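Here the structure comes first, spelled out in structure tokens, and everything after it is commentary.
A protein chain is absent from this complex, but the other protein chains hold their places.
Per-chain numbering from 1; labels A, B, C, D and E assigned in written order.
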Amino acid sequence: MSAVDPPITAVREAVTRALIEDLEPLGDVTSALLPPGQQATAAFVAREEGVVAGGSCALETFRQVDPDVEIQWRVDDGAAVDPGTEIGRVIGSLASILIAERTALNFLCHLSGVASYTRRFVRAAHGDARIWDTRKTTPGLRALEKAAVRAGGGRNHRGNLSEWVLLKDNHIAGMGITEAVARARERWPARTVQVEADTLAQVDEALAADADIVLLDNMTPEQVATAVQKRGGARRPLLEVSGGVTLQTVSRYAGTGVDLISVGALTHSAPILDIGLDIVEVR
Amino acid sequence: MSAVDPPITAVREAVTRALIEDLEPLGDVTSALLPPGQQATAAFVAREEGVVAGGSCALETFRQVDPDVEIQWRVDDGAAVDPGTEIGRVIGSLASILIAERTALNFLCHLSGVASYTRRFVRAAHGDARIWDTRKTTPGLRALEKAAVRAGGGRNHRGNLSEWVLLKDNHIAGMGITEAVARARERWPARTVQVEADTLAQVDEALAADADIVLLDNMTPEQVATAVQKRGGARRPLLEVSGGVTLQTVSRYAGTGVDLISVGALTHSAPILDIGLDIVEVR
Amino acid sequence: MSAVDPPITAVREAVTRALIEDLEPLGDVTSALLPPGQQATAAFVAREEGVVAGGSCALETFRQVDPDVEIQWRVDDGAAVDPGTEIGRVIGSLASILIAERTALNFLCHLSGVASYTRRFVRAAHGDARIWDTRKTTPGLRALEKAAVRAGGGRNHRGNLSEWVLLKDNHIAGMGITEAVARARERWPARTVQVEADTLAQVDEALAADADIVLLDNMTPEQVATAVQKRGGARRPLLEVSGGVTLQTVSRYAGTGVDLISVGALTHSAPILDIGLDIVEVR
Amino acid sequence: MSAVDPPITAVREAVTRALIEDLEPLGDVTSALLPPGQQATAAFVAREEGVVAGGSCALETFRQVDPDVEIQWRVDDGAAVDPGTEIGRVIGSLASILIAERTALNFLCHLSGVASYTRRFVRAAHGDARIWDTRKTTPGLRALEKAAVRAGGGRNHRGNLSEWVLLKDNHIAGMGITEAVARARERWPARTVQVEADTLAQVDEALAADADIVLLDNMTPEQVATAVQKRGGARRPLLEVSGGVTLQTVSRYAGTGVDLISVGALTHSAPILDIGLDIVEVR
Amino acid sequence: MSAVDPPITAVREAVTRALIEDLEPLGDVTSALLPPGQQATAAFVAREEGVVAGGSCALETFRQVDPDVEIQWRVDDGAAVDPGTEIGRVIGSLASILIAERTALNFLCHLSGVASYTRRFVRAAHGDARIWDTRKTTPGLRALEKAAVRAGGGRNHRGNLSEWVLLKDNHIAGMGITEAVARARERWPARTVQVEADTLAQVDEALAADADIVLLDNMTPEQVATAVQKRGGARRPLLEVSGGVTLQTVSRYAGTGVDLISVGALTHSAPILDIGLDIVEVR
Partner (left out) sequence: MSAVDPPITAVREAVTRALIEDLEPLGDVTSALLPPGQQATAAFVAREEGVVAGGSCALETFRQVDPDVEIQWRVDDGAAVDPGTEIGRVIGSLASILIAERTALNFLCHLSGVASYTRRFVRAAHGDARIWDTRKTTPGLRALEKAAVRAGGGRNHRGNLSEWVLLKDNHIAGMGITEAVARARERWPARTVQVEADTLAQVDEALAADADIVLLDNMTPEQVATAVQKRGGARRPLLEVSGGVTLQTVSRYAGTGVDLISVGALTHSAPILDIGLDIVEVR
């Protein structure tokens, strides 16, 4: 267990599901044609620069397909790779390796894609602000994708609707921010209470209401800078920029002194990291 | 059931899983603060041009959250939308709508993203060749993503390792293509037998071996054109281009007379289609 | 959806599981002896004073057993009942009612037991401090039991290990509270950071470290009062009493000015609330 | 497999479910802050006198969280412990131990609570009658709780509606006990047929009807003694007392010569047995 | 709920599983070619004489595929059909009907096969002895197959290892039947205790031991008749013939006065009942 590992329960369940969808009902009709007994060594190799994530899923895939396949894993989640870096290798039945290959790669490439895309935003922010994710994740893969964001150096916004309170306009309508925050604190003591502000006037109200974090929704860098000034030297609330931030615009937002920048694209639109499985030897 | 619908079993299971990951253990701690009894109308609205897919998932999400929410769906999977097009609307408890919102959108935006990206490749191929997908899908979502490819006008390569035989170099090693195809036909009669060819010499061998389809792996458009000529006027085998085809290069490949172009990016790297849920009215 | 409702996904899954364990493999061998077609009306009646919870589970049980059973539910979760109060009634096939009876009651009695026991602590605290639960829940029923605590007027501590940071001595060892809190904030921005303090010296350190909440572990009311004084007029951190608080001692702790008192017994040792299902009429 | 072990299938499934509810979506956000590589030894220690049950669940929890944790288990289910008795110890990654701790304890404390409470009833009955459980179990945990009753020296009433016939007034209405028993024997040969008797007149009828066991519902010890006399020296039917028997009243019922006393509270209202996990060493 | 119905939980789960295995990942690639909107009426028609079972599975299949398909069911489980008897009809989308057809028929033909085969044994026994099943069921379908045996007029032996005690030679070794039965009664009061007897000497011992039922294993009709005489006029124990009884030999065994004849073939080797789905009309 390190800070970037996904929960093992989520890994096991996702791998089982993925294998079922790739194998049933007949199994791998092609590997069934191989001569019995063939052994092989194969290496996971990065084809491009990026950050690895999803290693535990790749390993679990081989374990579930064939516990006799030996796995030598070299690159931990969160580590950077270059084109040609060998991430790990598997040694065992050729048929087992071919059966597990695509499922293992689908996890590894997708989650490394999330980590790598996160790293690019993190770098573009120059350490001036934290990059974090959203609930805009691929259905069924939230736990894994949020771990991949951590592997890429990002942070996790709330994991789901249960983790903290995020008051948007529809929640606030008819009572105002101050009343809404108070009500949230009364109902859910000690839990993070966040307020979405669409205007600078709402920022004032949220500051006064003692929210833990204020989401600055779709504001310009200038508006964000003004919000930061309004907070002044106080440690709280945290200020988050949200809405359409891109690799092009992230440094301008980060430079405002805001604490956090949320980027839905980390999980909903990251291209994969290209990783292949090279057969090194067949015996 | 239309040609673009995913299996209902896959829809139900994926939606249940997605709701569990967004709601447990405490449910939506924010909606719990709403005054009881509030009703609302909300509209799914496209924010950009594209093709819709995942409608059945969005509907199922509301059904599972609250069967009393009325759904008026206007845009079928596979239809094009422009910025501002209303895709459907939901009418019922405000809390239910807010609870279902993100899960429904995560399906709709991701799958419409796949459909829209597919449509761009289909258009770029000018009808000269079919675009189809690969097994490089997001783990756990294969059935839904393959349906989204169909919604975008693409075709489906084999659904999984069970559906047809695809002989790659490791399967062929030590027996040659002719022998491998014969063995496949003997074991798996009537099932599609596909051969991967890395060189034009292998194309010759695959043609002679009476494969149903030949995958031309990482060839240039010129090599592909040569392969098409080798086949001549015969209806079979089908010829597929595979390997790194992009929106920039797809038309050159399509122009060679090849039948099919597979694009892993359709499912592994499609950005979402931006769709939002606008609250139209709260009562 | 009200603040006391459990997530519908948890309700459905728990009810299905409970019915399977009561019915398989042969079904109800006794109801199978009833003459076909008998209809009945039956009433859920409280046998003692308390607070109702688990209504959604009872309803879901009948829905899953037989959707044709009509349900008239009268008492919402969170409402008080006296001996003889009719909580709801079911009208339909006698066999279906007898099949569902025990499963529905097991949910209703257990969860109402949790709510009722919570209410007793809430009352004993005279509104001077909030009562909340712990992670000491019955395995598999956390979402339902935490909702029952809310129904009883209690509050929910973190729902699970994922929701917030709770630093105990083993986490702090070798770095100190200040460093540990800073590290938690760096890794998990905006997420609640709680510190366990076993001594008043640790309380000082936790106050200085700007924790969101401090758990006063196994302290006497006098020690707790001292900790409250140390905080002075500041709004933060919240102070929580934890460890062996009983119905006898809760008011003394509540009187110290502490904010929250956690009681594991709410979920791990609450006796059931006695509720029965009376057959009102058989037709 | 001993007489007190629960089915392994139930253990595995319950543990997986419990870990999911404690860990997802983000895993243990606190353990993620630990320095990597820390090893520890921890001991499960009883804090009070009682009987242990649920050992297989505790072990399975560590196995699922981290198969590399070494487990040294010392006290079998069914054995008595005193305050300070070490039940078992775990040696391995500190993070893994902290992640598994609460789930393992929730099983162990709850099930040991059931076993310990059962033992108290068994002792109070002085061996004059057997104590057994009911179907009033915690939803989803029936197999585990029934095993815990066995560990406490109790016996198991029918496991569910499928196991034997229990004729209550609504089943008998309109045909009488004799006819109902005959019908049950005709439909379900060799299966236990039990009759509920609310009056001594019904006891006469049940004796005449050759039931396998008669449930004496809510009778006084005097009425029970009369029923025992009515049976005289015959080996059958067995006679069971049911309804509101407490630790205070159980010996009076047991003294009547009745065979079995059912106590719903064994499973629906047993307080936990207090067991803790002490960190013995961190390396 | 009638005596022949399987538990609804088992029906729902089995149908979901069967649909997944027939539909994923791509759905019905053939029905996808139908013109949209076609409606049809189709009839389930018996092609041979037999007894229907599995109706609830067939209905559930259509409900899960498409809740808008109207179902008119005419023949209850347990009823006899002749070639040409219409069992039920479905009215709705042609595509939905074709998608559900094979799954519904697989349940209906298999379970009606079990019921019909049971009926043949029941008839051949001329009412002289009851026919019942064994635990030799198809894995995953026990609840459904045991219900089908009931539909065919048979009875159910124990549903699984949990329901009653069946002492075979390995259980008895080293203690003798008397001791083993006493031990079983001590551990599992009121639960059926059955003893397997391989010889007439063991029958004597089992009679003396007061077993509830004695299994006469692989005995000739003459040996069985002797065992029946040994029991004399006593109502107990029941006597069961087991081992290789066929349609040819069943009447000779039934004529001995034995109570029950178990036939593993009812569930492990019954041929299907041929039932087809005829499209009556397409609109």
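As a convention for this text, contacts are C-beta pairs under 8 Å (C-beta built on N, C-alpha and C of every residue); 3 or more make two chains touch, one makes a residue touch a chain.
Because the structure is a prediction, the values reported are computed rather than measured.
From the set B:E49, B:D76, B:D198 or B:D212, the residue in touch with the chain omitted from the display is B:D212, counting the whole complex.
Among the residues B:Q194, B:S242, B:T256 or B:S269, only B:Q194 touches the chain that is left out of the figure. Checked against the full complex, the one of A:A10, A:L33 or A:L144 touching the unshown chain is A:L33. Contact between chain E and the unshown chain involves residues 14-15, 17-18, 21-35, 40, 57, 94, 98-99, 102-103, 105-107, 109-110, 113, 135-143, 160-168, 170-171, 173-174, 180, 183-184, 187-188, 191, 265, 268-272, 279, 282.
Seen from chain A, the chain kept out of the figure touches residues 16, 19-20, 23-28, 31-34, 36, 64-66, 93, 95-96, 99.
The set of chain C residues touching the chain not shown comprises 21, 24-25.
Keep this in mind: only the chains that are shown with their structure count from here on.
Put simply, the C-alpha centre of chain A and that of chain B have 22 angstrom between them. Averaging Cα coordinates per chain places chain B and chain D 50 Å apart.
The mean-CA centres of chain A and chain C are about 32 angstrom from one another, to the nearest whole unit. Chain contacts: chain C has residues 3, 7, 23-28, 31-34, 99, 142-143, 156, 159-160, 162-164, 187-188, 191 touching two or more partner chains.
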